[in-house]
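What you see is the complex with one protein chain gone and the rest in place.
And then chain A:
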Amino acid sequence: MRVRALAVRIVNQFLRDKRTLALLFLAPLLILSLMKLVFGGQAISPVIGIIDAPAALTDKFEQLNAEAEIVLYDNYDIAKAALQAGELDAVLQAGSGIPELMLEGSDPSVNRAILLLVQNATRIEGGHNAPVVNYLHGGPDLAPFDAFGPVLIGFFSFFFVFLLAGVSFLRERTSGTLERLLATPIRRSEIVAGYLAGFGIFTLLQATLIAWYSVHVLGLHMAGSIGSMLLINVLLSLTALTLGTLLSSFASSEFQIIQFIPIVIVPQAFFSGLFNLDAMNPWLQKLSLIMPLTYGADAMQGIMLRGEGWSDLQLDVYVLIGFSVLFALMNVVALKKHRRM
């Protein structure tokens, strides 16, 4: 009852603030569109598995002095399994006859690099037997943006909800309304639940709009179901919401909320899959495990590029729910600073 009244109040406040609404809904779309227009490729070192490789061919790869790592197999099934597990970027079957190349396919820039390399290697060999190319995921027309678009979708949902939730809760505190609210019999947990419900409505709308726009207007590759995409997006936003309100307890002005962006948001962008982390110290790479965006981005990529279903997503879903619950409980405790009962 109180939770509902609080949620309704938040909705009403938002409806009055057209600019903030626009920020929440349109800014992610604008930035996604810009990124699609702007983004190019990057340097890559793919791992290629080769089956039945004639010595001449491996020599050719050596000669080309490629950045690629070559792993030799003598059984197609083992190589295919490694490809599915993500250990390989491609498998080249190069016995007698026409070579067959199977690409993992999720990362278009890796695809392009491998295609170029294999074409060069096999051309020197004979000239006319260009390989037959297959894709495990995606296809030849997957663009770079298709690959990191899913990460960006997660990132922007997270970013804008974090900012808005942080600022709203801060205003509640600095305007004195939190003190007045805490002078009513509302429980601390009801305040947190009310915020979750009120923002949850906008979060759901935002997630729907972003998903629809990315797939139907920007034409991002979409292998999975839009329902799972929505689920992940909403969960990610709820994590952002609870984290935003929690951190706003440690800020005393809107400006100090902005200061959390380089500390909390930007590192997550670096760690969540926008950039290749292979070159980083493995110990440092582990940092990504405590970042909610890692799980959101992983799930979004899985859904959109590889069409992953529930069995692949459930771990990410549980971890995101875990983060939200943890942050929400911490919020309830943090409110003790203002009222102990």
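In this text, contacts are C-beta pairs under 8 Å (C-beta built on N, C-alpha and C of every residue); 3 or more make two chains touch, one makes a residue touch a chain; residues count from 1.
In this text, contacts and distances are computed from a predicted model.
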item	value
Protein name, per the UniProt record, of whichever chain is missing from view ("Sulfate adenylyltransferase subunit 2", "ABC-2 type transport system ATP-binding protein", "Sarcosine oxidase, delta subunit family" or "Acetolactate synthase")	"ABC-2 type transport system ATP-binding protein"
Touching residue (missing chain; options A:Leu37, A:Ala85 or A:Met341)	A:Met341
Candidates A:Ile98, A:Leu182 or A:Ile265 - the one touching the absent chain	A:Leu182
Touching residues (missing chain, whole complex) on chain A	1-2, 4-6, 8-9, 12-13, 16-17, 175-177, 179-187, 339-341
